[in-house]
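The complex appears here minus one protein chain, its other protein chains still in place.
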Amino acid sequence: MGLEEKLPSGVLLTTVEQIVGFVRKTSMWPATFGLACCAIEMMAVGGPRYDIARFGMERFSATPRQADLMIVAGRVSQKMAPVLRTIYDQMAEPKWVIAMGVCASSGGMFNNYAIVQGVDHIVPVDIYLPGCPPRPEMLLDAILKLHDKVQNTKLGVHRDREIEELEQRRLRALPLIQQTEEAAR
Amino acid sequence: MTTPTETYVDASGGDWDEVVAAAREGQPDRLVVNMGPQHPSTHGVLRLILTLDGETVTEARVGIGYLHTGIEKNMEYRTWTQGTTFVTRMDYLTPLFNETAYCLAVEKLLGITDRIPERANVIRVMMMELNRISSHFVAMATFGMELGATTVMTSGFREREMILDIFEMVTGLRMNHAYVRPGGVAQDLPPGTVGKVRELLTEMPKRLADLRKLLDANPVYLARTRDVAYLDVTGCLALGVTGPILRAAGLPWDLRKAKPYCGYENYEFDVPVSDGADVYARYRVRMAEIEESLKIIEQCLDKLKPGPVMIEDAKIGWPAQLALGPDGLGNAPSHIAHIMGGGGSMEALIHHFKLVTEGFRVPPGQAYAAVESAKGELGCHAVSDGGPRPYRVHFRDPSFTNLQAVAAMCEGGTVADVVAAVASIDPVMGGVDR
Partner (left out) sequence: MTSNEHQGKPNLPEKDNLPAEPGQQRLNAPIARTGMFGAKTSGDTSGYGRLRVYRPAPTASERPYSDPDDPRTAYFDEVADALERSLKEVGTPYDAAIKRVVVDRGEITFHVQREHLVEVASRLRDDPALRFELCLGVNGVHYPDDTDNELHAVYELRSITHNREIRLEVTCPDADPHIPSIVGVYPTNNWHERETWDFFGIVFDGHPALTRIQMPDDWHGHPQRKDYPLGGIPVEYRGATIPPPDQRRSYA
């Protein structure tokens, strides 16, 4: 019936990191940061057809203090940028950011004075989602990739060690145009 | 109430010295609330600064510009045809209206308004009316959610999915289509569209009736919307408010009837009007407009006759006979054979290249074209200097003008009514800020 029936002898072995990752990913609450057209697709994801409630995320929290995930959906103008940073700062750790749409990822088609060319100028982004606007299925795919990432984040000493390892690898990487996946990671 | 006990000052942001000074000298029973750009209401990045006296709003100011994209300036560096792609993202809930207003202005500048093929006009009308329905559904859905009725939100978005399916079938995208181009539309309706639209026409009245059953006589809904945010005809005209708000105030002004475009004079439909001038009247007007749009779409399907969908003039019309190629959608094989291969000419290839990269030239002058969008009068003022790129394009967006009415509607009411008032104006910040 449930998970308990499948366990051999009723015992499940796992790590604290996996448990914490599982718990975090299954009840992630997005903050409503819908700005422009992508916001409408984000609302459609909350609708009954592309149901985001199956991932436990239908409760879009308006207050950033209770939110885990900030989906920056839409173009961020220069006037909005400080507000974006304030909202990000008001979120409590652990927090993640999905840059939804090309305008949030890189400025999109608006390469001009009024739009911040990529929201990663302001907040650290975990997943970049291209599309103008991305289909709701694409947003769900991005969310699932984020769930994978969250499930597998290391904690504590392991995290520090991982960060150091990544930094060393990136310092060694050569700026080649043809970069294979292994060299990029 | 007579002895003020504490002084409240809005302290989230701003210069601290100013905040302290305001706290010292401010009137003790006034409170300034900043419903900042990010807030639970789904109307986008709108900032409302309310001065409250208890629960009553004494002053309401609107801060906009948080979504300013510089679309109008961007268009000055792209060709006239590429302008469609930019313009479509202004009022992102009614992209086809933006495109049509722009294309009508460009066609007026080119002088080809009566040479647009009839099928293109019928398709434009059909897509615009579908867009009107989908926009009104979003208006109703977000309105319900802001009042706290989440069922209205989910049903509104569910109905909208049906329309987005049709859009995806015809234009390839659910939103921001870039479908209406100067000279016609980008491509013809694929086979199966008419059937799907007929399905919609049979299904939608039932769904609409369900929604109406839920809301029309709902005592909670009536209590929240009756006599809220009153704005009569004088106020509307002084503030330049058009669209459902003006029609809910009693004036049956609709550009589709007064200054018909795209062949609207050949369709039979009524202009719904109400004289409540409050939020409930605007809701009724929008529901009635959805029903009228369904009527128009039915007439469109009957008017569809085979024919070209792009103007025959080779100097303007992009090749619109597209077909499914090996790598996705592209130009029809016959067209490619003509411009590339044997039997074709070098000139045709050069012509295609020049038409797509440089674009057509528009004789110098200026033109203004207006359509009746779902939110009001959407006008495009286009100035050309004779080149292949717009010199200046400015949009008179209905949401921008309608938002000025927030102060007139909200002052004197309660904070909860502000939410209802803004939702009944149905602003789309992409259009407001452009």
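Think of it as A and B in the order they're written, each chain with its own count starting at 1.
Convention: contacts are C-beta pairs under 8 Å (C-beta built on N, C-alpha and C of every residue); 3 or more make two chains touch, one makes a residue touch a chain.
All of these numbers come straight from a predicted model, not from anything done at the bench.
Visitor: Among B:G70, B:G156, B:P244 or B:P272, which one touches the chain that has been omitted from the display?
Guide: Once the missing chain is taken into account, the touching residue is B:G70.
Visitor: Touching the hidden chain in the complete assembly: which of A:T63, A:T86 or A:Q117 does that?
Guide: In the complete complex, the chain left out is touched by residue A:Q117.
Visitor: Using the document's definition of touch, tell me which of B:L173, B:L214 or B:L237 contacts the absent chain.
Guide: Missing-chain contact among the listed residues: B:L237.
Visitor: List every residue of chain A that touches the chain not included in the displayed model.
Guide: Within chain A, the residues that touch the unshown chain are 78-79, 107, 111-114, 117, 177.
Visitor: If the missing chain were put back, which residues of chain B would it touch?
Guide: For chain B, the residues touching the absent chain are 64-65, 68, 70, 72-74, 77-78, 108-112, 237-242, 251, 253, 258-259, 313, 315-316, 357-361, 363-368, 370, 377, 379, 381, 383, 385-389, 391-392, 394, 396, 400-401, 403-404, 433-434.
We take it that only the chains that are shown with their structure count from here on.
Visitor: If we count contacts the way the header does, which residues on chain A are in touch with chain B in the complex?
Guide: Checking each residue of chain A against chain B gives 32-37, 39-41, 43-44, 46-49, 62, 64, 74-75, 77-80, 83, 86-87, 109-110, 112-115, 132-133, 135.
Visitor: Report the residues of chain B in contact with chain A in the complex, numbered from low to high.
Guide: 13, 36-40, 42, 44-45, 65-71, 73-74, 85-86, 89, 92-93, 138, 153-154, 157-158, 160-161, 164, 174-176, 429-430, 433
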